[in-house]
Every structure is written in structure tokens, then in C-alpha cells.
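Got a structure for you, written out below as C-alpha cells; questions coming shortly.
The complex appears here minus one protein chain, its other protein chains still in place.
Moving on to chain A:
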Amino acid sequence: MSVAPDHTPRMERLRPAERLGQAAPYLLVPVLVLLGWLAIGSPSSWLTLTVSGLAMGMMIFVMASGLTLVFGLMDVINFGHGAFISLGAFLGISVLLALPGWTAADSLALNLTAVLLAIAVAMVLTGLVGWGFERVIVRPVYGAHLKQILVTVGGLIVIEQLIHVIWGPDEIFLTRPEALKGAVTFAGAALEKYRILAVGFGLVIFVAMRLVLRRTKIGLIVRAGVQNGEMVETLGYRLRLVFIGVFIAGSALAGLGGVMWALYQEVITAGMGERMMILVFIVVIIGGLGSVEGAFIGALLVGLLQNYVAFLEPKLALVSNIGLMTAILMWRPQGMMPVVKAK
């Protein structure tokens, strides 16, 4: 093939204000942390609240990441996502309760093995239930939002009732494995060991998701599918299969989030996932539909703000996240980093 006449390559350069606008979502978390430091005053309290907020944010991110991709890929609104959170918590905690010798042992290795086993069981089984949920409940209502809301809420109720049938109607209390109990002191602040672990674990999940989405072909297909599914199919990829995979992975991540939340709260109920869905939806909306990075930043903002406000003005804690969502949507009506623009 011969060489075409060259055109001086030119890219439409962004103005500084536009570049700042693109970077702004990434700056929100450090800005909020700084504001928290100024408002709280006490460095040790600020550090404790910041770690707690980050831990909470990471857990919400784990729960929300699958939901945002499911919406982005196939335009499916899944109100049943909360059921996977509850189910994951019950499955994981059942494993831990069945291994009292491992969780009560004064051995970090045994404790962590028990937790990892609980997570593995919860993720695998929740993923399988997610597969069935997609096949039986979601698939018949593709493209029909109102029906999706109705049937996925129905699915949520059915799974919650099944949890009642299997595990009973009462809440179940648990204690964390020995190694995860207590706190470490750093710079005069008491930092719960489990919260530090949750921050680290959430970061690992986020980095792993980013690597899969950015460095693998399946990740490329998912990112492209969120933006323009029809074109992905035009290139020869069966988006339906990709979506099923993402739905299963999203359900498994919700199950993982459920286990993490259960260990954080040390109590589980069938309705815990349903209650978490308020925060999960806020995160998905303010992050921008279809954006894993947006969900990550949104989750950290939600976790930090809730902890700071609960400390500074407890009466406002409940409405702080609604206020955050309102402010962000007034600033960016499609969320901070929307990927789904044309749907």
C-alpha cells in the first residue's frame, strides 16, 4: 500500500480550564480529607475518622462496581443487587461460624485462611445465584426499564425471604477473627485493624479491576461495550456473553462486599443489602453511570463525608450523602465521570 499524503497532525488541545475540569473529580477526595482536617481540628480524631471513612468507602465501592458496569453495558437497572450483598454476607459468615477453631485461634495464618475461605465461598455461590438471576429475571426484560425495576425488586424480596427460610428471621451476631480484633495506635490515633485491612483489600480490588479493564482484551470489550455496545457487536463480539460474565462478576463482588460489611458491622440481617443499596445507588449516580473510576471516587466521598459529618454534626449524617449527590449532580448532571453518554 502506498503512502498517503501527510497532513500536519493536530490534536484539539484542551484549554487549561477544561483540563482542570477533567482532573477535578480526582481532586475531590484529597480536598474533602483536607477540609475534614480543618473542620475536626484534632489530628488523632481526624485520622481515625479518615481511615474509617476510607474503609467504608472501599466496601461500598466493592458493592457498587459491578452494578455500574451492568448498567453501562446493557442499560439494566438491577434493584436486586442488594440481595447479593445480603446473600454473600450470610454465606461468608456461615463459613466463619462453621470454623470457630480457625477464627478463635491465636494464629494470623489460620484467621486469614478462614476469612479468605469465607470470601471464596461467598463469591462463588453469589456469582452462581447472579447467573441464575440474570437468566430467569433480567433477561426477559432487556430494554424495559419499568419492568426491570419491578421484577428485580421482586427478585430481591424472594432472595431475602429465602434467607429468612434458610437462616431464620433473626439477626446474626458475629465476632471478627482474633487477628482482626482490636486497634493499632498510630500518631496518637486508634485505628481498628479490620478497617486498615478493609482499606488495603478495597485498594487491591480497585487496582485489579483497573488492570483487567485497562490491560486485557476482555476489559477493552467491556469498556467499549459500556460506551457503544452496538459497535462492539459490529466488530464481531457477542456482547450478551460479556454481559453475563460481568453480571456474574458483579454479583460475586456484591457478595464479597457483603462479607466485608458483615465483618465491619459484626451483625447481619436479610435486609442489610437492601439498606446498603441507597448508598450504592448514590455512588453509582454521582460516579457517572458505567464508570468504575467514578464509582471508586464516589464511594470514597460518601464514606468520608458520612464519617466526618457524623462526628461534627450527628443529626446531619443521614442527609449528608443526599446533599453530596445533589451538589455533584448540580455540578455535573451526568455524574463525575460518565461513560454512558448516548443512552
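Heads up, the rule we're going with is that contacts are C-beta pairs under 8 Å (C-beta built on N, C-alpha and C of every residue); 3 or more make two chains touch, one makes a residue touch a chain; residues count from 1.
In the analysis below, contacts and distances are computed from a predicted model.
*Asks:* Given the options "N-methylhydantoinase A/oxoprolinase/acetone carboxylase beta subunit", "Branched-chain amino acid ABC transporter, ATP-binding protein", "Cytochrome bc1 complex cytochrome b subunit" or "DNA helicase", say which is the protein name UniProt records for the missing chain.
*Replies:* Looking only at the record, the undisplayed chain corresponds to "Branched-chain amino acid ABC transporter, ATP-binding protein".
*Asks:* Which of A:L146, A:L235 or A:M330 touches the chain that is not shown?
*Replies:* Hidden-chain contact among the options goes to A:L235.
*Asks:* Among A:H81, A:R176, A:R195 or A:R223, which residue is in touch with the absent chain?
*Replies:* Touching the chain that is not displayed is residue A:R223.
*Asks:* For the chain that got dropped from the picture, name the residues of chain A it touches.
*Replies:* Residue positions of chain A that touch the missing chain: 1-7, 9-12, 14, 217, 220-221, 223-224, 227-228, 230-239, 339.
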